[in-house]
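Missing here is one protein chain; the remaining ones are kept as they sit in the complex.
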Amino acid sequence: MVMKSEKDTSEKRFKNIILVSGLSVIILLIAIFLTLLIASIPAIKTFGLGFFISKHWDPSLEKFGALPFLYGTLITSFLALIISIPFSIAISIFLGEYFKDGLLSTFLRSSTEVLAGIPSVIYGLWGLFLLMPITRYIQTLLGTTPYGVGIFTASLILSIMIIPFSASIGREVVSLIPADLKEAAYSLGATRFEVIKNVIIPYARSGIIAGILLAFGRAIGETMAVTMLIGNSNFLPKSIFSPANTMASVIANEFAESTGIAASSLVYIGLVLFLVTTLVNIAGTYVIKKISLEASKEVT
Amino acid sequence: MDTAQDIENDKIIPFPSPVMIQEDKTIDNKTHLKLRIIKDRLFKYIVIVFSLLSFLPLLLILFHITKNGISVINWSFLTELPKPIGEIGGGIYNSIIGSLMLILLSSIISIPLGISAGIYLAEANKGRLSNIINLCIVVLQGTPSIVIGIITYLWVVAPLGGFSALSGGIALSIMMLPVIIKSTEETLKLIPYHLKEASLALGVPYYKTILKVILPTGISGIMTGILLSVARITGETAPLLFTAFGNQFLNYNIFKPIDSLPYRIFYYAMSPYPEWHGFAWGASFILVVIVLAFNLIARGVSAKWKVQF
Partner (left out) sequence: MLNWFKRFVFFVCIMTIISLFGFNAYAAEGELIGAGATFPQPLYSKMFDIYFQQNKIKINYQGIGSGGGINQLIKKTVDFGGTDAFMTEKELSEAGSPVLHIPTCLGAVVVTYNLPGNPKLKLTPDVISDIFLGKIKKWNDPKIQEINKDVKLPDLGITVVRRADGSGTTYIFSEYLSKVSKEWKEKMGTGKSLSWPEGFIGQKGNPGVSGYIRQTQGAIGYVELLYALQNNMPFASIKNKSGNFIEPTPKTVSNAAKVKIPADTNVSLTDTDAKDGYPISSFTWLIFYKEQNYGGRTKQRAESLAKLLLWIVKEGQNYVEPLQYSPLPKEASDIAQKIVKSMTYNGKPILN
């Protein structure tokens, strides 16, 4: 027989434990933000917002400006998105509309899952020995210096890495489209292409955009593969074949060996990276949530 | 229904649209139909071609890992320590042990916390607090791994005065946490309410109901989440660069630097020695096998132990 009071205390303890665990997530996130902020205060004080428009990153002169990295991050991520969009939309339609089930679809679905599970460093290794020679060949054909590494190679590997993410979100959104809408269009004599073009794409537009947004969020934070392939140049890149650096790759390269204001500047970059990915992720998740809410309303 | 109607008004009805009919006055109806069918076919083929093309990188990556990796894997590769630079032979035993230790450490930290936070989210009333927590989980999940590396350096490495396996484990556990919380919450929410009611009606205290009735019922979903999160962190390199650091010797002390498979791959990949490149492929093969195995087991668990209602 358990005494009532004892039962109550256990009850209370249990509730407290789960509450504290729940709260710990909030505390963790706030602590991350505050730590980044505090550690970057010296850099914020010294460089202020000019940090983001100065293009000189020069540890030997202790002059730090993050423009080359902002630019490098944006350009690699955009390029990767542009390369990946046709593929991820094609997979979304393939899995969400043409082949909803069956051997081919299971095959493709599991292969994108495997693709998503391969570690970043292995993409880097693969890019180093197989993409680099290809880029070099293209560069020789174009008559530019055959660096092999650079924005182009990094974007290529990034695009391969983000396809699974945007594709899996896209597939879900496409398959959420109410069947009666599609059937209505079919009954009017529309071909499948017309249904896709006029019903599915417009209906799934915001979902696909959310998928792309989330993929973008992944791309800007990606570190290892990019660090291995981008060429580590702290200058504003001139062409898509130039070596460059992204926010993540400059931290990976320089954080271990920097002290004082240099370390603080790197944390400052980390803070910006954190804020940007946070915004992108919240926006993407919000859109997706809205869509699935609407879809559930349609059903009822 | 608003959206749906908008779309219908805008785009679909009537088919073919009046504009199309006007344009098509000169062409007879049959060619128009043919054109539409050709377009339809063409589009389908384009979709198929693009979808299959995106399958190509995976095929190539797996092919190269297997081709280059299998040839270097043998008993001594798995059980020996790395040799000094430039000497032939040696293996990656330290990295395999290191990776396993990091997985163990990060699991010890994140699993209890993750499950109990998941219980909170599943049990708490829909309110502002649980919304905020959910938002935090989304943000945490999207936080770049390199940022977590910086954070752990500032939190653990700098105060303890040294790189350590512990700091690596903490960095990885931060990455595991959101996955475990989310899967626990979602699993528990799926469990029918009458199960809980029945237990409470029998006079079982609330906490015992959760721990003995609800959690065991959802164990497969939770296990799946844990396995998936382990698969996610096994290949992480960026947060280990300034935390676990690397170690060419075997190490069991969590306050000392430790090696890991992804770190070793990075180190070998960037080296100039062809033999080490081979080792990088071999280590990659092992890493991919481990990651895929975790994924497969996770699927097996969720398929086999799924409780039907």
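To keep things simple, chains are lettered A and B as they appear, and every chain counts its residues starting from 1.
The criterion applied here is as follows: a residue touches a chain if its C-beta (ideal position, glycine included) is under 8 Å from a C-beta of that chain, and two chains touch if they have at least 3 such contacts.
These numbers were taken from a predicted model, which means no experiment stands behind them.
Asks: From the list B:47, B:105 or B:136, pick the residue that touches the absent chain.
Replies: Reading the full complex, the residue touching the unseen chain is B:105.
Asks: List every residue of subunit A that touches the chain not included in the displayed model.
Replies: Subunit A touches the missing chain through residues 58-61, 132, 136, 144-149, 231-235, 238, 242-243, 245, 253-254, 256-260.
Asks: Suppose we count only contacts with the excluded chain; which residues of subunit B make the list?
Replies: Subunit B touches the chain not shown through residues 83-87, 104-105, 108, 111-112, 157-158, 161-163, 211-212, 215-216, 245-249, 251-257, 270-273.
Note that in this section only the chains that are shown with their structure count from here on.
Asks: I'd like the Å distance between the centres of subunit A and subunit B, where a centre is the mean of that chain's Cα atoms.
Replies: 13
Asks: Subunit A touches which residues of subunit B in the complex?
Replies: 1, 3-4, 7-8, 10-16, 36-37, 39-40, 42-44, 46-55, 57-58, 60-62, 64-65, 113, 116-117, 119-121, 123-124, 129-130, 132-133, 135-151, 153-155, 174, 177, 181, 205-207, 210-211, 231, 234-238, 241-242, 262, 265-266, 269-270, 277, 280-281, 284, 287-288, 291-292, 295
Asks: Within their complex, state which residues of subunit A touch subunit B.
Replies: 2, 7, 10-11, 13-15, 17-19, 21-26, 28-29, 32, 35-36, 39, 86-88, 90-91, 93-95, 98, 108, 111-115, 117-126, 128-130, 160, 163, 167, 178, 181, 184-185, 188-194, 196, 198-199, 202-203, 214, 217-218, 220-224, 228, 248, 251-252, 255-256, 266-267, 270, 273-274, 277-278, 280-282, 285, 294, 298
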